[in-house]
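Note that this complex is displayed minus one protein chain, with the remaining chains in position.
Chain lettering (A and B) follows the sequence in which the chains are written, and residue indices restart at 1 in each chain.
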Amino acid sequence: MFDISLYFIFLLGLSSYYIGKNRAKKNINLITETGGLESHYGMYLVIWTILPAFIFYLIWSVISNYLIKEATLGSIPNDLLPNNLSMQKLFLDSIIVVAKGGSSLSKVPEISVAFYQNFAFYSTLGKSISTISISLISFFIFYKKIDSNVRAKNFLERIILVFLFISSIIAIMTTVGIILSLIVETTKFFQDVTIFEYFFGLLWSPQMALREGQVAAEGSFGAVPVFAGTFLITIIAMALAGPVGLFSAIYLSEYASKNTRKIVKPTIEVLAGVPTVVYGFFAALVVGPFIRRTSESFGLASSSESALAAGLVMGIMIIPFISSLSDDVINSVPQSLREASFGVGATKSETIKKVIIPAALPGIVAAFMLAISRAIGETMIVVMAAGLSAKLTANPLDSVTTVTVQIVTLLVGDHEFDSTKTMAAFALGMTLFAITLILNIYAIRVVKKYREKYD
Amino acid sequence: MIKEQTKLDIDNVDVFYGKKQAIFNVDLEIKKNQVTAFIGPSGCGKSTLLRCFNRMNDLIDICKVSGSILLDSVNILDKKLDLVRLRTKVGMVFQKPNPFPKSIYDNVAYGPKIHGLCEDISELDEVVEKSLKSAGLWNEVKDRLNEPGTGISGGQQQRLCIARAIATNPDVILMDEPCSALDPIATARVEELMQELKKNYTIIVVTHNMQQAARVSEKTAFFHLGHLIEFGNTEEIFTSPNEIKTQDYITGRFG
Partner (left out) sequence: MTNIDVLEDKKDKLIAKRYSKEKRFILFGRLAISLTIIFLTILLGSIVLRGISGFTTTTITFDVNLDKKLIDPESTNDKKIISSARWRKITRDSIYNVLNEINLVMNGEVLSKAEQKSLVRLFSRSSEYQIKDIVMDDLSLIGKTINVTLPAASEVDQFLKGRIDQSLPEDDRPLNNIQISWIKHMVDNDMINRTFNSNLFTKGDSRNAEEAGILGALMGSFFALLICLLISFPLGVMASVYLEEFAPKNRLTDVIEVNINNLAAVPSIVFGLLGLAIFLNVFNLPRSSPLAGGLVLALMTLPTIIISSRAAIKAVPPSIREAAMGLGASKMQSVTHHVLPLAMPGMLTGTIIGLAQALGETAPLLMMGMVAFIVDVPQSITDPATVLPAQIFLWSDQPERGFEEKTAAAIMVLLGFLLTMNALAVFLRNKFERKW
C-alpha cells in the first residue's frame, strides 16, 4: 500500500522545513516583520509540500479502488458471471486474490486477472507520478512565495484550528454513523416484518429454521417478550440498586465522618471499575446456582438462568453509579438550606427527607434514569446469566431474555449478513439506542439545569 | 421600667477551629426583650459567637466550644443537650435569605409541622398567618401562599425567613447580618420589624453596619480579633466608648 510516492513526499517535506527556514532567514527581516519565526516558515513550506499531494493521493486511492472493482467485474465474461450479487462479490474477491499472486479454489478467468493487474499497475503508476508532481509543484510555488507578505504563523494556526475542529466533529460523525448503520438495516428489516408485528407481536422466535427459498417472515419477530424480559430484569436491578445506592449516598454525604467517607467512597467505586464480564461470571457461577438452591429448598421451581440472578447482579453493578451521581447532586444542595432547616430545630433525617431530597429531586431522578438506561443497555451480565428463550413472564425465578442478549445471539457466529435474523438484531439495536437516547438526553438536560440553578 | 432580665448568660467562652482560636474568653449577658448588636471588623468572631447560641457550630467537625452559655439557667453547651429543643427555642435568620425551594406557606409551616406544634390544618393556617403578619409580609403574599418562596424579592425572602423562624415560637432570634444582602428600603423594613419583634422575643443581631447597630439595638458588643473589647448600652458605646479601639472602629479608622 505504501508506495514510493509517499516516501518521496515525506522526504521532500522533511527537507522543505530547512529550505523554508533558510529562505525566510534570507528574505525576511524577522525583527521588523510580524509574520512569525523562521521555523513557522519552515512548517509553512512543509504543509504545502505534503498536504495537497497527500489528499490527492487519498482521493485517487479511494476512487481507483472503487473503479477497479467495477471495471474488473465488467471484464468477466458473461457466461462466467454469477447472477447472485453476493456470489459476484465472492467471485471478484477470488479474482483479486489470484491477481495479487495468491491462489483460489474456484476457477477464475485469466482475462479478468490480467485486466485487474493491468489496471492496478497503471493506476498506481499514474498515482505515484501525479502525487510526486503535485508535491514538487506546490513546493516550488510556495517556496517562491516566502516573503514578508506571507503570515506563516497565522497560516499555521489556521491549519491547526481546522484539525482541532475536525477532531471535535468526530463525535457527531460517530453518532451519525451509529444512526445510519442502524437505520439502513432496520428499514430492510421492516420490509420483511411489519412494524406492528415487531412492536406488538407476542412470539419471538428468530431461530426458526430458514431453509433456502423459505419466506423470511416465517421466523417470528414479535418483540414484546424480549422487551418484557428486559423490563423485568431492569426492575429487579433498580429495586436493589435504587434504595441501596441512594441511602449509601445520603449516609456518606450527610452522616459519615470525613474518615469513613475517605475509605468507603473509593471502596464503593471499586464496584464501578469491575468489568461487566466479571459480573457475568459472578452471576452465572455464584448467584445463579445460589438462587436456584435457595428457591428449591423452599420448594419453588427455579431456572438456573433466572431473571432474579441477572437482575440482582446488575443491581450490584449499578449501585456505585447511583450512589456517586446522587452524592454529587446531594452535595450541590446549598449548605444554607441545611442551616435553615437545622435553625428551626429539624433533625438531620427530617432535613434530608423534607428539604434536601425535595431540592435534589430532579437530579436524583436524572441519576435513576441514567442508571435505568445503563441497565437496559448492559450486555455481558445478561448474556452470561439470563436465558435465550423469549418467555412472557413476570416470575423472577423464571428465565427471560433481553434485547441485548438477542442482539448478541443473532449476530455472533456465522451468519449471512443480510438475513432477516441479522437485520432483526439491528432493529433491536435501534430500539435500544432510541430508548437510551431519550433517557440520556432527558437526564443530561435535567442535571445541567440543576447545576445551573445551584452553582 | 421593667427590671432587665437576663436571657443568655455567656461565661468564659472559647471557640477553636482546629488549632486556631477564634473566640477568647468572652463573658456577656444578653437581656430579655432587647436587641443586642454584635459589631466589629470582619473575622472578629462575632458570627462565630452568635452561632454558638443555637449550636450551629456543631455542623463544623473541627469546631470546639468551651465555657458555658446559660439560656434561662440551662447550659446550652452541655453535650447532652437536645439540639432540636434548643433550636426551637433559639431561632436563626441567616446572612443570605435562604428560603426552601417550596411554597411560601410550606416554608413557614415547616417548623411547626416537624415539631408537631399544631393539632390540625386550621391551627397551622393560623400559625402561618400570624407569623407572616408578625414578619410584616402577610399583606404582600396572602394571595400567593402557594407560590415558591424563591420567587419573591430578596427583602421579602428575608422577611419570609424571619416568619419561618418565629413560626416555632422561639424565645431568642439570632440574626446573622440579616440585611447585608438587601437594598436600603428592604433593610428599613427589616429594622422596623426588629423593633416590633423585640416585644416578644430577645434578638441578637450581628451587623457590619454601625448605623444599623445604633438604630436598632439597646446594647452593643464590640469584638476585635476574637476578643470582646467593649459591651454596654448602645448610646454609650457610640457616644463615649471606653476603649480606643472601639472609638477607632466606630469612627472608621479601621475595619
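Quick note on the criterion: contacts are C-beta pairs under 8 Å (C-beta built on N, C-alpha and C of every residue); 3 or more make two chains touch, one makes a residue touch a chain.
These figures come from a predicted structure and were not determined experimentally.
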item: Omitted-chain contact residue, chosen from A:276, A:341, A:399 or A:420; value: A:276
item: Per the touch definition above, residue among A:149, A:167 or A:257 touching the missing chain; value: A:167
item: Contacts of chain B with the absent chain, listed as residue ranges; value: 5, 71-74, 76, 82, 84-86, 89, 114-116, 171
item: In chain A, positions touching the absent partner; value: 153, 157, 160-161, 163-165, 167-172, 174-175, 177-178, 181-182, 184-185, 243-248, 250-252, 255-256, 264, 267-268, 270-271, 273-282, 284-286, 316, 319-320, 323, 347-350, 352-353, 370, 373-374, 376-380, 383-384, 404, 407-408, 411-412, 417, 425-426, 429, 432-433, 436-437, 440-441, 443-444
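Simple rule for what comes next: only the chains that are shown with their structure count from here on.
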item: Whole-Å gap separating chain A and chain B, where each centre is the average of the chain's CA atoms; value: 57
item: Chain A contact footprint on chain B (complex, rising order); value: 54, 56, 59, 61, 83-88, 91-92, 94, 96, 98-102, 110-111, 114-115, 161, 164-165, 167-168
item: Complex contacts: residues of chain A adjacent to chain B; value: 257-258, 334, 336-347, 350, 354-355, 358-359
